[in-house]
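With one protein chain removed, the remaining protein chains of the complex are shown where they sit.
So that you can tell them apart, the chains are marked A, B and C in the order they are listed, and the count of residues begins at 1 in each.
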Amino acid sequence: MPIAADSLSLIGTVVAGILTVIVLSFAIKDNAVFRLALYLLIGVSAGYAGAIAIEDVIFPELLLPIIELLSANPEINLVDLAMRTVLTILLLTKLFPRIAPIGNPATALLVGVGAALAIAGAVQGSILPQIGAAGNSFDTDSLRLALLGGYYVEGTGLLIQGGITLLATVGTLAYFHFGTNASDSESAKRPAIMEWLAWIGRVFIPITLASLFAAVLLATLTAFIERIDFLLNLLRSFTAN
Amino acid sequence: MTSLEIGFIALGFALILVFSLLGSGRRNGTFREIKAFSRLRKNIELSVEDGTRLHVSLGRGGLLGPQSAAAFAGLNLLREVSQVASDSDQPPLATTGEAVLALLAQDTLRANYKTLNIGEEFSNRYAQVVGLSAMAYSAGLMSPILDNEVSASALVGNFGEEVGLITTAGQRSRSFTLGGSDGLSSQAILFASANEALIGEELYASAAYLGGSTAQEASLRGQDILRILIALSIIGLALSNLIDVVL
Amino acid sequence: MTYNYSQDPEEQLPDWLKALRNQQDEEPVADETAAEKPAEDTDGSKEEEEEASEIVETNIPQESPPSADVEEETDPDWLAEIRQRHQEDSTADEREIRDDLEDTQPRLISTPPEEKVEEHAPSDEQLSEAFDEMETIESPEPEGEELAPGEVPSWLEALRPAGADKASGPASATQPSPRKERKEEQGPLAGLSGVLPVEPEITQIGGGKSHSGQLEISRIQKQHRSTLEEMIAGQSATSETVSQKVARPKPWLGWLVAGALLLASLLPLLSASESAPLPAANTVPAVSALYDLIEDLPQSAAVLVAFEVQASLYGEVEIAALSVVDHLVEKEAQINIVSTHPTGPALADRLMREGIGETESYLNLGYLSGGMAAIRHFASHPRETNLLPSLWNAPALQDLETLSDFDLLLIISSDADDARAWIEQVGAETSQDMAAVSSAQASPLLYAYLQSEPATLKGLVGGIQGAASYENLRNQDGAARYYWDSYSYVLGAAILLILSIGLYKRILPGEPQQAAQSEEEKP
Partner (left out) sequence: MSKWRAPFSTAIAMATGILLLISLFVPQLNIVRASLLGWAILLSAVALLLGLVNLFQVHLHNIRNKEKGIYSFVLLAGMITTFLITIVQGREGVLADWLFNSVQVPLESSLVALLAISLTLMAARLIQERKDMASQIFAATLVLILLGSAPIFGLDLPLFSSVITPFISRVLSLGGLRALLIGVGLGTLATGIRILIGSDRPFSG
């Protein structure tokens, strides 16, 4: 049905255009239609996510094996399937506040898995690689080349850059030091050297945050242009017709 | 995993356990001031006094990833907040953008209601999923904040750039917003727009600062030690690399 | 900020740790306070501080009668005090109503001591006494050196609940022991009559100790009073309150920003101008590195694309990704797409169909549910995951058993966390070459991974800027070139707006300054 598909596509573009205008209208004034659009988004995205969860996970991982078990498929791992079923049932008790605590073991399992993955992820992904990277703040490969080639000005530049990066890293780390030796809030300051390094951190943290903020701003500005271009093209296609 | 990774994790375990056992938080005195927490307390207190609603938003980080830790930090905060405000005229509202988190938030609130002997007043609606995508989540939070249904919001968990819309709503309605996220971009947005922002690992200290357990305080002590070791390693590595080049 | 000495943090220690810790306490502390006092706490003044502040929460247990959860739900002192105050207020309210309906005789409810205490909880008169008490406690504060200022923070000072005031005041400093006994009321000893004297609670609340009965101050008046006190409670409190009430943004500023950005983006789009210079090729090493990676791919290389794009930033990431994906298609790479976002596969289809115009040269493996856990699982056992199994039997994928069998892993991501998850999890399993195309917002963070040691990310194209460089490298104009002028103008407008709105009040004389954030610890 190519015609129907075309009409659907056209309607879709118009609907998308209207929704875009409605959302952007919030910049002028908060309004009821904007709120309606928000609620529509919540509903549609939730419905979509729920359907995908059933289609891609719950059906193949739970329902299908049960169906296969009922049709006497010998390859089904009974223990595994039993665990899946029990855990699912336990979790479903959370729907009913009175019996919800029965489902705690299921959420506890999720929490345990989450904690383990968090620990592994933090160490493998953030802490150790960044320690390695910060340890190489002086970019030794380039520095070696610069010194070998007699580029002493560049070499000095690399040294200064490395020094700044190193100082920023250590200063920022020191900023987060929680403990103090004071016994009351009046004098609750970090140990002296930490306090000194933390001051450096206080200079570098806003610089880092500003660069991150700038990146988000640039991303959203691009998205803004893309939306305006979309509206412009929609308008053009109407005027052309 | 390499032996270095295993060693680091083991060291983390050991430090937190040792500090927990020693109860070091008491012995060593204070932690540095984090103004965000002082102001959050003030707002909790005002909210309870005024009978207005507190809002704790736990973010949208799933449990099956590193974001789970930020979510757990948010749950700890929720626990502390709900202990004081659950039986007020307007019990606190917990919102999430992740279904598992909503279940945990319900568990947390339910436990507190039971403790306060008002278990029958608990409703699953006090811990809501407000949207299941990043933007839907912020959309779900904008309305109640814009309509002044909450007097103060603590956004503690995993957020992305959408947090900017939430804080914008907070600015428009002039409600207090404290924000802490494990995402660095969202930390930057929160720094620029929230009344108070938690930067870096301050987010994970929220429970300890609001009166958490020995282990929570011990973990701050442990983090301090690990951080010093890390800083020393970084300096040592950098200098040894440098000496290696120069020689 | 002062750490709360006064709570009983051990309550939340895991049971096994508690047991260990109890074993560790060598001192034969006879009473039930043993578990609360660290054995190594020898500093006398500290002890006093602890005791003093612990006394503050003397009345807490009465508010939370022991229940199944109590062992792990101990209030921190400040929260407990607020709640206690609140509950006292509501109790007083209830009493007022009851008094109206029935006689004024206090009814003693039978069993639990806590409830008895509530029955003795303040009437208006008692509240007023308590309020007076508050004054008497607050004023001598400087002289009570054993009560360190940090022990009872100033914010709490203003709202100190009646019972707590009594307990923490000089009078109660002479009777520290009841507090310790009461503390155990919440623990495993709850209910043991020999351990839990009820009377001190009653005497404290019931108020034999009240100093005066001058004014009858109602609850509301008391609230007003405390709010007023709070307002004048000192420099720091004032600055906090002021900074909290940041002015609401003026609506016309929103219109101005929206209008200016709209104009700045529209003008170049309308005129189809392409005058703004693109970033020079080869100036961004990370972009060149990705270009080289793709350029060096063998014929019909197998590329795994982790498409971690959320619908919200699809528009921006599409601009960044088009040129790179087009390059892959040009190199006749076999593109296999996977996503841990439910919406990822649909967006990937959209990119390939609408953006690239390809429907054949890629396989959409679908949605990988389970976030980072699933990535880890997928990285180690790609064939065992829940991705459409039939696709693995496709000729292009038949020989691929592990992720190392792919020639390249390209992460297309709108969010740094998602890209991070792939870098961390795949990096832990294989030494696979990884590169990323990301939204501009994710690129500073991913840059840190580009520079990490060993480098976990080999190349990166971030946002429209990265794409513009990439197009320049390929010598082919694309989406980035199309939007580049608009981008340039919108950026200019944004900078102008930020500076002009931000600075106009400073430049114009006589404008009152808005509330300023204090200059304290905020980094």
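Rule of thumb we're sticking to: a residue touches a chain if its C-beta (ideal position, glycine included) is under 8 Å from a C-beta of that chain, and two chains touch if they have at least 3 such contacts.
What you see is a predicted model, and the numbers here were worked out from it, not measured in a lab.
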Within the entire complex, the undisplayed chain is in contact with A, B, C
The listed residue (B:Ser47, B:Ser88, B:Ser213 or B:Asn241) that touches the chain absent from the view is B:Ser213
Checked against the full complex, the residue among A:Ile66, A:Met83 or A:Ile193 that touches the missing chain is A:Met83
The listed residue (B:Leu22, B:Val56, B:Ala73 or B:Leu155) that touches the chain absent from the view is B:Ala73
On chain A, the omitted chain is touched by residues 5, 8, 11-13, 15-17, 19-20, 22-24, 26-27, 35-58, 61-62, 80, 83-84, 87-88, 91-92, 94-95, 100-102, 104-123, 125-127, 130-131, 133-134, 137, 161, 164-173, 175-176, 201-214, 216-221, 223-224, 226-228, 230
Chain C positions in touch with the non-displayed chain are 12-17, 68-69, 71-72, 246-247, 249, 253-254, 257-258, 261, 273, 275-277, 279, 283, 310-316, 343, 345-347, 349-350, 369-371, 373-374, 376-377, 380-381, 384, 386, 428, 444-445, 447-448, 451, 464-465, 484-485, 487-489, 491-492, 494-495, 497-506, 513-520, 522-523
For chain B, residues touching the missing partner are 1, 5-6, 9, 12-13, 16-17, 20, 62-64, 66, 68-70, 72-73, 75-76, 79, 98-100, 102-104, 106-111, 114, 124-125, 128-130, 132-136, 138-139, 143, 161-162, 164-165, 167-168, 171, 182, 184, 187, 189, 191-193, 199-201, 203-205, 207, 213-216, 219-220, 222-223, 226-227, 230
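In this section, only the chains that are shown with their structure count from here on.
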Chain A to chain C, mean C-alpha position gap in Å, rounds to 13
Dist(centroid_CA(chain B), centroid_CA(chain C)) in Å evaluates to 3
The positions of chain C in contact with two or more other chains are 1-2, 46, 150, 153, 311-313, 343, 370, 372-373, 420-421, 424, 428, 441-442, 444-445, 521, 523
Where chain B touches two or more other chains at once, the residues are 1, 29-33, 64-67, 133, 135, 161, 172, 184-185, 199
Touching chain A in the complex, chain C uses residues 1-2, 45-46, 49, 148-151, 153, 251, 254-255, 257-258, 261-262, 265-266, 269-270, 311-313, 315-316, 318-319, 342-343, 366-367, 369-370, 372-373, 376, 386, 420-421, 423-425, 427-428, 439-445, 448-449, 451-454, 456, 462-465, 483, 486-487, 490-491, 494, 521, 523
Chain B residues touching chain A in their complex are 1, 4-5, 8-9, 12, 28-33, 63-69, 71-72, 100, 103-104, 106-107, 110, 122-124, 129-133, 135-136, 139-140, 142-143, 146, 161, 164, 172, 184-185, 187-189, 191-192, 199-202, 205, 220-221, 223-224, 227-228, 230-231, 233-238, 241-242, 244-246
Per the touch rule, the chain B residues reaching chain C in their complex are 1, 17, 20-23, 25-27, 29-35, 37-39, 41-45, 48-49, 62, 64-67, 79-81, 83-85, 87-88, 111-112, 114-117, 133-135, 158, 160-162, 171-174, 176, 183-185, 195, 197, 199, 209-217
